[in-house]
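Omission of a single protein chain aside, the complex is shown with its protein chains in their original locations.
Up next, chain A:
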C-alpha cells in the first residue's frame, strides 16, 4: 500500500524535473548549443504520438480484439516513405509563411480566410478535447489504482460527491499550470520552444523504458518467456481467437484503420506542432524516417504478451479492465516499486500529449478564433498600444486553461464510461477530415476556399452524427436520436453493419465522411472560381520549392501605404525596440533605405505581414493589413503574371549564381597556379642568390692570393707555393660547383639520361672506399665496411652511384668525431631492395632539418646562419640520382650522437629485361 501523498509527491517531483529539463534546453539554446539541432531529439519528440492510449490502451485493445491495435502503428510506419513528399513540402511552406498550426496552414492556402481558419480551429478543439480528456482519465485512474493498490479503477469514483476529493480536477489544474509555464514563454509563436521539445523527448524515452521494463518483467519474470504465454493462450479456446486477424470487417477494415492513423499522424494538432512547427532542419526527416517507426516497433513488442498475461491472471475477475492490465499486474503481484515506475511511464505518456496538444490548441484559439475579431477593431489596437504582447500571452494562457477545463468537463460527464481506444479513434476521424483540404492544397492548384469549407463542414457533420452523437446518447443525454440501435431510426449503428458497410463503426464513419468531404471539395473547387488572393497562395503552395527563396516577391500586393503606417502598425504589436530591429533587418536584406515618407512597396508590406502572421496567425495578420492599409483589388491574371516574373527571376538568379560559382572556381585555380609560379620563382631566385654567394667564396680567395702574389715580389718560396696551391684548389672547387649546378639543372628539366648496367653494389662500395683511403689514412679516422656476401644485382649507372657513395663518405669524413672518427659502410638485402648505410660518429643532425638537408641549398630559417659547412648541392644531387634509380634516400639521427645516411635501390632479377632497358636507354640517348 502506497500512500496518496507519496504518489502526489512523486508526480509533482516528476513535473519539476521536467520543468528543469525544459529550462536546461532553453539554457542550451541561449548558449547557441540548441538541442533541437539534434535529429534524434526531433525523432523522439515525434513519439508524442504515443500517448496514454498506447501505454494503457494498446494492451486493452489487444486483450479485446487481438492484433487490431497494430493498425495505429502500422499506418504511420507505412507513411514514413511519403513523409518526404508531404512533410518536406509542409515544413518549407510553414517556414516561409511562419505558419504555426494546421488551422493557419489551411486558412493561408485558401486566401488567408478568417472563416476557414476559425472553422478548422473549432473542429480541432471539438475533435481533440475528448482525446485530452482520455489522457486525464488515464492519469487519474492510474493514480487511484497505485495509491489505493486497487486492481479495479472505479470509474465512477471520479465524479466524487465532494469536489475536494476529485483528484482529476487537481491533476487538470496542475497540468494547466505546467503547460502555461512551458508554452507561453514567448509571444512569437514561431520561436522554437526548445524547453518544451526537450522535455517531450525525455518523456518519450521514459515511457518507452517503463513499458519495456514492465513487459520484460511480465514476460520473463512472471512467466517463462514469450513461448510460455503463447502456449497457455493457445490451450484456452476463449483466448486463442485473439491470435488471428479476423475482425468483422476483415482486410478492408484494416485498410481503413491504417489510413486513419496515417492521417492522424499528419494532421493531429500536436503532431503538426512537433513535426512541422518545431522542426529546425528538413534534413532531420531523414533520421526520423527510420527512427520513429523503430520506436513504434519497440514500444509494441510486449503489448500482446502483457494483454495475454492479464487475461490469464485475471481470468476470473471481470471487473479488472483490460485497459489497466499494465498497472494492475504489478499491483496484483505487490511490486510497489515497479507499479510506481509504470505509473510514471503512463504519466509521461499522458502529460506529453496534454502539454503539446493544449499548447497547439491555445495557439489556434487565440490566432484563429480571437485575434481576427479583435485586431480589426481600431479602438482595441489603440488601447493596447505597445502592450500587445502581454494581452497575447494572457489570451494564450486563458485558452490553455479553457481547453483543459473543457477536457475535464468532457471527462467528468462522458469519457469515463468508454475505453481509451474508442474515444481516441473518434478524435482521429475528426482530424482526418483535414486531409482533402491539406493534401489537395499543396498538390492541386485548383482547390479553392468554397470547396475546402463545404468539404470540411460536410465531413465534420457526418463525424458528429455518426460518432459523437451516439456517445453522447449512450451517456444518457439524448435518447431521441437513437432507437433500436439505429440513428434517426434508419442508419444502422451496430458493429459489423455500421452505416450500411460490413465494418465496425469507426472505419465505416471514416469512409463515409472522407468520401463526402473530398467529393465536395473537388466538385465545388471545380465549379466555382478562385479569388486572385487564393490563386496567389495556391501557386506558391504547390510550387513552394521554386518560390521559397524569393518569398517576399511572390505575395502580390497593390495599394497605397507609407513606411510610417507600417512602422506604426508594428509598434502597436511588438513595441518600439523590436520594430526598429525588424526594419533595420529589412534594410540590410534588401539593401534599401527606408524613409518615413516613402511609399511602402509590396515587399515591405509582405514581410511585415509575415512577421505579424507569426504572432497572431496569418488570417489575423492579413485582416489587420487590409484594414489598416489602403489596398486595391488585383485580377488573377495580374497575380499570375507577377508570379511568372518571380519564377523567371528565380531561374535567372540561379543561373547567375552558377555562373559566378564557375567564375569563382576559375579565379581560385588561377590564384593557386599563380601562387605555384610565384613559389617556383622564389625558389629559383633563392637558388641563384645562393649559388652566386657560393661562387664568390672561391673567387675571393683566388683574387686575394693572386693580388698578394702580384704585389709582393719578396714573398717567401714556401708561402708562394702555398698560395698558388690554394689558388689551384679554389679553382677546382669553382669548377666542381659549376658542374654540380649543371647536373642539377639537367635533373630538374628531366634531360638526364644514364647508361645503365648490371652491377654489384659491393664492388662500387669498395671502389669508393679505395679512392678515399688516402684521405682517411692522413687523419685519425677508422673506416670499416660490413658487406653482405649474398646480395642481388642492381641495374644502375656506375659513375653516378660512385658519386653518391663518395659524397656520403666525404660528408662522413667531414662530420665524424674529429679526434676519434669512426665510419662504417654496410650493405644488405631487405626483400626486393638493396639497403646501403653510411654511419658516422659525429654530432648528428637534428630532427628538424633531416628532411631539408636534401633540398637544393637548404637555408636555415635564419638566413645569415650557415648550416654545417660543405652541404650545398651534394646531397640534393645524391637524392636526384637515387630517385632516378627508383630508390629512396634519407638520414636517421638523434641529433646528438652520430648520423646514418641510408639509401635503397631495387634489385634486378631478370637480366634480359635489363639489357632490353639498356638498349632502350641508349636508343633514347642517340635520338
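Here is the rule we use: contacts are C-beta pairs under 8 Å (C-beta built on N, C-alpha and C of every residue); 3 or more make two chains touch, one makes a residue touch a chain; residues count from 1.
Please note the rule applied: contacts and distances are computed from a predicted model.
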Which of "Molybdate ABC transporter, ATPase subunit", "2-oxoglutarate ferredoxin oxidoreductase subunit beta", "Response regulator" or "histidine kinase" is the UniProt protein name of the chain not shown? "Response regulator"
Taking the full complex into account, find the residue in A:582, A:704, A:787 or A:902 that is in contact with the omitted chain. A:704
Given A:676, A:696, A:780 or A:847, the correct residue touching the omitted chain is A:696
Absent-chain contact - pick from A:598, A:633 or A:719: A:719
By the contact definition given up top, give the residues of chain A that touch the hidden chain. 693, 696-697, 699-705, 707-708, 711-712, 719, 722-723, 726, 729-730, 862, 864-869
